[in-house]
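Please find one structure pasted underneath; my questions will follow.
Here the complex is missing a single protein chain, while all its other protein chains stay put.
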């Protein structure tokens, strides 16, 4: 179908142009400055929220930590208030030199963060928004990159269907960064395509892995004109393909930062696309930043500015084993090792 | 007292509030949504997807009914579903076994978990509530251990196709559910074994005095529960197309809700198969209608809570209330003036 | 056999496996980690923070013990904590009430929720298990409704300071826990009201026929439970510095685990306060030690499961086992070879 007309005040070409840099190749590699001092013997705590994404961060972080001589301790936090509090107590008691916190709601660890910051222990985060930026040295996948994703995904949807666009964004309000993502997404659609329809539907975190697919199916059944469904998180779609099949629904699907399960779904044609986030590079960047922070060096500028490696992934450009996530730079390890090679 | 009931009064009794309040709740749901959102609610695909999406919850609830009938709580049933879902994925992908042996081994392992739980309960005289709490922690550890907290991807297509293939309008998983329900119903309601199970649940001490090997019954029902939750877990993986370490526990509460609501249906307080299935689908139909109507996210939760209270409240007040419920009174006036039953204490 | 036991034998009995197996599990935990990770495990701050982090679980468990003692399950207790945590945040931030009225209103609302649940149970003759399942759905809906699924940030500093302030080494929340435990213990174990509560839980019909107003007892215990879970919720908000809509349900399983494990301690099968507190801290100490040792993530879960089974198993087999447990036998050999009493007693 031809989506290149400029009907209803939609500038499809502009949208297409805006997403073009992310269609065929990943965005730039973030770290280019060599490391000067090795953080040998430093102890780093990694908080594990228990979800598959956190598990991925933890698994990927092992290799760079080893290469840098960092002792990485994985501490189970779960997602419960007490679990997180107890885990941070262990962090505070454990005499760590640095802390890596992926994807934990900041509301659960405001107090220990203040204590860590007061104690001068560097903290880096990934996938956390709304955190006290003065206390966190490097926040990967935080506000700046989230706003960019919201905008680009909205433009992607407009680029697909032009003036007919009727898009739904699934948000999980409990996951703080998704609220921001949803806001930017809706704003962008209404700004760039006043005639298009956009709606935001909540998928509570408690429904992940159980009734979430039904919420999606019922929403799509109730809105049969929907052209694209955009998901803030992969967990929202656990069990979605078979639910869509049994309900005879066909719709374009786009995922923010697809996890391995979604990537596999893109590869086998269950899903249309994902706005890929290079988790391995992000994780290595975080470990690299910690290494620099613990040895009184400046972290990489792109890391501080939250510039991530991203690309729109489809069945056409996504190849290979995705079970550890997608990477735009299969040689990322070598690149980092090269940067670290001259340190002492 | 030994007067034979007429067929008419028997039918009326079978579908009265007292026996099947959930049917009335279902009727209300269907009528309301057929009026408010006829195009979507009455569409065929709404119903096929409804039948299909509840299969895992329904099988988990059946799995739970069996030990509950024998008086054992099993709070680990969600974790058991999670373990078998993970295990079948692990065998298929990480170990690379073919589909049939992988499923066979998974089911065997699931039954074994049930066996262990049963043995712990009867050998160490641990209350089933506590033992199964303990097991649910252990199984959560097992899932994390097998998965490292990550999904296992790339299930073979035979398994995934099986999870979504249809016979006419019913998916294979749904047909499996029906087959399992028939078997469980037959055993529980029709056979001496079923009677021994209910006797064990009714009064352990008295059942033992009646010569029933209650320990074997308890262990056996937990094995059966393990097996069924194993089937549920395999179907989860087949339907997801991957194994996800987080999905198990979410089935616990819906399964318990269905089993308990089901126990107030048809059999007047006994855990039973059809009441449980009915409950699963009544609650699901209500949620479906609300979601199709675009209700805010808190509405389905509120509906679940209210439906449960209303259905059980109708059933209990019809059964236990000092005076007959409105429905009973209307029925009495129309049908026959039966003598009141003696008001006696509840069961031992 | 009205011979008075010696003090020594009383003390020995009180801390034996049969009565207090959890103490032995605690001893093992402390010994092991004091040897393996002395610097971190024996640090004072480890213990003060351990005492403090478990306060909410412990208060929730106490809240649960009260209706359990009266024979009512309350599966909504986690949701109740969640509601009051959200409600206090909503009143403080969204409505802008001062701290004291906000807390007062929250506690009143929490008690009211308990009252409603109790009334539903006794008026409509709904099993507490089912009624509280229904309520937990309703309360989940209420939390979502109040919060829209989002956190409420920016609690007033008085509240947050209260959540972290200390008297010597104990935080205020911990002192509140101890005060509440003392009150609950006094009422349950020492007063006629407590006796009536346990009687209602022991045999509802017989308690009613002894002139106990069992309906009031049931409703009253649920009100008390609501109030305590309200306190727990307020403390959650005070300690986090914000209200989070997801935190409530997570307290359910730990609270149940502690209450049930606690029931096997000290009082031989009766739900009780000190056993429950002991259980909370035994499990927490084990998990703490494992975390400080850097054990893999699945180990704490496995520990929870095994500790629960071992503690309860020790207690039950010491109590029910045909022959004396190992511990009893050792004790007999070491303590004294008491002369057997005259084997036959003559009537007075």
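Letters are used for the chains, namely A, B and C, taken in the order the chains are written, and counting of residues starts over at 1 for each.
Operating definition for what follows: a contact is a pair of C-beta atoms (placed from the backbone, for glycine too) under 8 Å apart; a residue touches a chain by one contact, two chains touch by 3 or more.
Throughout what follows, contacts and distances are computed from a predicted model.
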Options "Cytochrome c biogenesis heme-transporting ATPase CcmA", "Na+/H+ antiporter subunit G", "Ribose import ATP-binding protein RbsA 3" or "NADH-quinone oxidoreductase subunit K": UniProt name of the undisplayed chain: "Ribose import ATP-binding protein RbsA 3"
Chains in view that touch the one left out, judged over the entire complex: B, C
Residue in contact with the excluded chain [from C:207, C:235 or C:277]: C:207
Residue ranges of subunit C at the interface with the undisplayed chain: 1-2, 186, 190-192, 195-196, 198-199, 202-203, 205-213, 269-270, 322, 340-341, 343-345, 347-348
Subunit B, residues in touch with the chain not shown (by the definition above): 1-3, 186-187, 190-193, 195-196, 198-199, 202-203, 205-212, 269-270, 322, 340-348
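Here is the rule we go by: only the chains that are shown with their structure count from here on.
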Subunit B-subunit C separation of Cα centroids, rounded to whole Å: 30
Subunit B: positions in contact with at least two other chains: 149, 296-297, 300
Set of subunit A residues in contact with two or more other chains: 48, 50, 202, 204, 206
Complex interface listing, subunit C residues touching subunit B: 120, 124-127, 129-131, 133-145, 149, 205, 253, 256-257, 260-261, 264, 296-302, 304-306, 308-309, 312-313, 316-317, 319-321
Contacting residues of subunit B [partner subunit A, same complex]: 37, 40, 43, 45-46, 48-49, 52-53, 57, 147-154, 163-164, 171, 236, 239-242, 244-247, 250-251, 254, 287-288, 291-294, 296-297, 300
Residues of subunit A defined as touching subunit B within the complex: 48, 50-52, 54-56, 58-59, 202-204, 206, 208-211, 213-215, 217-219, 221-222, 235, 238-239, 241-243, 245-248, 259-261, 264-265, 268, 270, 322-323
